[in-house]
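Left out: one protein chain. Kept in place: all the others.
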Amino acid sequence: MSNRVINWFRYASPQTFYPLAGKLIPWFWALAAIFGVAGLSIGFLLAPTDAQQGEGYRIIFLHVPASWMSMFIYLVMAFWAGTGLAFNTRLSGMMASALAPTGALFAFLSLWTGALWGKPMWGAWWVWDARLTSELILLFLYIGFIALQAAIDDPRRADKAGAILALVGVVNIPIIYFSVKWWNTLHQGASVSLTKAPSMAAMMLWGMLLCALACWMYSIAVALMRVRTIMLERERHTDWVRALLGERE
Amino acid sequence: MLVLIRAVIGRDLRLAMRRQADIVAATFFFIIVVSLFPLGVGPDADQLRKLAPGVLWVAALLATMLSLPRLFADDHRDGTLEQLALAPQPLGLIVFGKVIAHWLVAGLPLVLLAPVLGIQFDLANDALAVLTLSLLIGTPALSGIGAIGAALTLGVRGGGVLLSLLVLPLYVPVLIFGAGAVDATVSGLGPQAHLSLLGALALGGVFFAPWPTAAALRIALE
Amino acid sequence: MHWNSLGDFLAMGNHGLYVWGSVAVMALLMVAEPMLLRRGRKKLVARLKRQLRAERSEARAASEPLTTTRRSHG
């Protein structure tokens, strides 16, 4: 048991994690490409037309994975933030900061694809649909997190402050989602929903899952890339970074 | 415990009384923002009635935001925050006292002004009453949640703007239930559901928010 | 295969603009992000190497006369 804990902490040290991440990144890229090609070919080539929404529904193969990822990444970010606060490991804070921009990217993509889907379906680029509105607020939360970390010079303090914000955010997200939904039903907003409308044929579901997996692999690859950069920057005075840089000369 | 909380509230209220300009400024900000809206959207009474809850609530959020940066900044600057952090009680309790004091100074005036400003928007009596009640229940949550943001941005570059960026998204549920309560009254649905949810938020904001706030303050003091 | 021709595929049942607009932006951003990261990393590595070299040469330059003065004092 104790052996295992030590092992985990060994991998949690930037020095060992850095080369490990470097080795893993190409694999995640390959997986992302495979899942992406498979998911998109099912979604765009094989899946039948939706009776209600025509071909426009194919946007869900992009929109739904992007929305899932944006929410999921926030959870993962909060998880890293929490472990960072609890165990005071350097890696945790770096992981949280590495994930935030990718999460924000997916939140933005979710809004973008949602708007492009909304125009033909609802006749408007933007509708105050509960999901879209929550997604917008999620994007604000990401931006707040990134801005807070950018504004604090000392990386350790930035990590801790960001961690508190991420945890407060994660407690608030369900409340925000619930309140927006409640608000939306009262005001009788959009009745067609992007995720519910097409009767999910098995093939569509497979396409969507594969696309989501591709996004997942992509996120891991990008987060690992970013965390490696953050590590170099923050640990530039340590011996291992010096050795690494010296080697490459 | 109660003695301590009372001492914190007493101190902060006394300080606020010695520096009344701050309270007055935030209160007038609220009045002016609310009064500008009819000038922007026109004097049509029907339209104003519809807009009133949202306008008053958004103005209340902004007025609260205005007074938040100073919640801890003054104590931080003159070193009293260090003393509070070193006091032999949980810092969360002290923050709790400060949140209550902030509400008394920044939130309560908004509640008292709301019925008067509501009249400008031609609200009916029952809607006025619910508006005031919703502000009374909801503004403590604004102080509580806002304290987290104030602590996180303490001593940070461009703290004021950053504070609004962090806190305003978290205010969304309060805004929805607060303004929704008035809407529900106007449309005849009854405000009970909204008000009880708002009450839950306020309880959460006032009793749970001081702990992350205290953690953020300790980080700022490192 | 669901489509009869490439034209059909591109038209997406008159929703081509919306569908391809989504695909294009998503693809663009998802390609741009790793590329920007790569570039940022390269810049960082170059900068850190520069700093390291500067430090080393400074240390070399500083260490020589310093030891002699110490010797003369001792």
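Order of writing sets the labels: A, B and C. Residues in every chain begin at 1.
In this section, a contact is a pair of C-beta atoms (placed from the backbone, for glycine too) under 8 Å apart; a residue touches a chain by one contact, two chains touch by 3 or more.
Keep this in mind: contacts and distances are computed from a predicted model.
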Chain excluded from display, named as in UniProt, from "Heme exporter protein CcmA", "Respiratory-chain NADH dehydrogenase, subunit", "Peptide/nickel transport system ATP-binding protein" or "Amino acid/amide ABC transporter membrane protein 2, HAAT family": "Heme exporter protein CcmA"
Displayed chains contacting the withheld chain: A, B
Touching the absent chain when the full complex is considered, from B:Leu62, B:Ala87, B:Leu104 or B:Ala129: B:Ala87
Residues of chain B in contact with the chain not shown: 3-4, 7-8, 10-11, 14-15, 18-19, 77-80, 82-90, 94, 218, 221-222
Touch residues of chain A, complete complex, unshown partner: 153-154, 237
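By our rule, only the chains that are shown with their structure count from here on.
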Identity of the most central chain, Cα criterion: A
Label of the chain whose CA centroid is most distant from the centroid of chain A: B
Inter-centroid spacing, chain B versus chain A (mean Cα positions, whole Å): 32
Chain C-touching residues of chain A, taken from the complex the two chains share: 44-49, 54-56, 58-59, 62-63, 66, 101-102, 105, 108-109, 112-113, 116-117, 119-120, 218, 221-222, 225-226, 228-229, 232-233, 236, 241-242, 245-246, 248-249
Of chain A, residues touching chain B in the complex: 85, 137, 140-141, 143-144, 147-148, 151-152, 157, 160-161, 164-165, 167-169, 172, 175-176, 178-180, 182-183, 186
Contact set on chain B toward chain A in their complex: 148, 152-153, 156-159, 162, 165-166, 168-170, 172-173, 176-177, 180, 183-184, 197, 201, 212, 215-216, 219-220, 222
